[in-house]
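With one protein chain withheld, the remaining protein chains of the complex are depicted in position.
Note that the chains take the letters A and B in the order they are written out, and that residue 1 is the start of every chain.
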Amino acid sequence: MKLTLEEPKILVDSVGVISELVNDVRFSVDEDKISLIAMDPANVAMIIFNLLSSSFTEYQVDKPVNIAINLDSLKAILRRTKPSDVLTITLDEEKNKLQIQLKSDSTRTFNLALIDVEEKEQKIPDLQFPLKVETTSYKFDEAIQDMDIIADSVALVADKDNFTIEATSNLNDAKTEIFGDEETKITATGTEQIKAKYSIEYLKKIIKASKLSHKVTLQFNKDYPLRADYIVKDKLSFSVVLAPRVSND
Amino acid sequence: MKLTLEEPKILVDSVGVISELVNDVRFSVDEDKISLIAMDPANVAMIIFNLLSSSFTEYQVDKPVNIAINLDSLKAILRRTKPSDVLTITLDEEKNKLQIQLKSDSTRTFNLALIDVEEKEQKIPDLQFPLKVETTSYKFDEAIQDMDIIADSVALVADKDNFTIEATSNLNDAKTEIFGDEETKITATGTEQIKAKYSIEYLKKIIKASKLSHKVTLQFNKDYPLRADYIVKDKLSFSVVLAPRVSND
Partner (left out) sequence: MKLTLEEPKILVDSVGVISELVNDVRFSVDEDKISLIAMDPANVAMIIFNLLSSSFTEYQVDKPVNIAINLDSLKAILRRTKPSDVLTITLDEEKNKLQIQLKSDSTRTFNLALIDVEEKEQKIPDLQFPLKVETTSYKFDEAIQDMDIIADSVALVADKDNFTIEATSNLNDAKTEIFGDEETKITATGTEQIKAKYSIEYLKKIIKASKLSHKVTLQFNKDYPLRADYIVKDKLSFSVVLAPRVSND
């Protein structure tokens, strides 16, 4: 296995976002992509990540392998990359280590121990949503940060014309209205309004993915999970399935 | 009541400075201005603040009202304004809330609970000073930060020609001399030198007002309060009356 990136930023950013939610993970590497399906330790959020072979300058995988690794250690190494570095990842199966090499005017080599991840294989749940909102990740990002002032949960409210993000505490409340326009497209199967509640703590981690893609697709339903997809065509996808906060109203 | 600001910065900065000294406050809003007179919780500093109607794009006040509010909550909301936002404040007397709306490509609405402030009305003390120093807020700001290295109180010393800021600890001492020139004007009723001591902790909060105005007027006397005025003509005034540190020399 030998993977080369002339612009390591895509990997640095991806690992940064994923490590917000999970730490010890098992990546699957096959001839098409590096992929990851993992639950966060509290079993509230599932991460589904794919980094396609076409993101790499060189992508050479002879047989599918699993690479279990501690993301904090990997992130510490990736944080040391400079824009001029060419990053190469190889697998030393004998020593059971992942080798990361950064090459510019000096050559820096990091060997990271592979770990054991007990976790059984995760299956992506088959979810059906009555509604889909495609908008800019920046707008969603800002809205979640606005609501964070008010409360620890947020309500996503939408019908076929409007998408509203709301929060309410004992004293204060707030809402951001995002209207359907050239940047925001709402697709609804029905005509009724959908209102669903989720944890702001988790949403604040998920919106870090706005550095991966400037578009986000949100699907949700009352007392049902949220699915957020950040996709860069032919490069990567980062998706989260987030359990709902059951609402009392 | 409906107040609109196309450049919210003036309000954001004002609330930031006021909240250094007081937290639960009652603003008075009449047809000319928003105003505030408040003592800090330790009864050491009085804040006198006026934001004139001419600072606003739209200023519509039918009858005078009091708006008691928690400044930390207000500041958290104002910190979310972007330069492109138009900010509108309205009063929802029915729900007992202050509504703050930020409008750019999205519309964000925050409803902030009004609170009860027990405090009786404050009266501005009638003070007579033998001396007035007008200088740049930057110079005064720098001088206080210099003295902060040395001690926890500062002496302001002036005669009709010179203005000096001094601090002395057991080991070290420091002074900044600001001479009368085109930027600094000293007006004295007498010829004797005046020396007065004040808390650096409070002065460090007061000098935050240098972001409101690049001029400051200082009036003081031995064992007598300091009055500092930061004024932007036709826009705002922020003044503090600060109790003295009684000097032993």
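Note that in this section contacts are C-beta pairs under 8 Å (C-beta built on N, C-alpha and C of every residue); 3 or more make two chains touch, one makes a residue touch a chain.
Just so you know, these numbers come straight off a predicted model, no measurement behind them.
K.L.:
In the full complex, which of B:D24, B:E142 or B:D159 touches the chain missing from this view?
P.N.:
Within the whole complex, the residue contacting the unshown chain is B:E142.
K.L.:
Any idea which of B:I10, B:I115 or B:A174 touches the chain not displayed?
P.N.:
Only one of B:I10, B:I115 or B:A174 touches the chain omitted from view, namely B:A174.
K.L.:
So which bits of subunit A touch the chain we can't see?
P.N.:
Residues 73, 76-77, 80, 97, 105-113 of subunit A touch the chain absent from view.
K.L.:
For subunit B, which residues lie in contact with the unshown chain of the complex?
P.N.:
139, 142-143, 145-146, 149-150, 171-179, 183
Here is the rule we use: only the chains that are shown with their structure count from here on.
K.L.:
Averaging over Cα atoms per chain, report the distance between subunit A and subunit B in Å.
P.N.:
Centres of subunit A and subunit B (C-alpha means) sit 45 Å apart.
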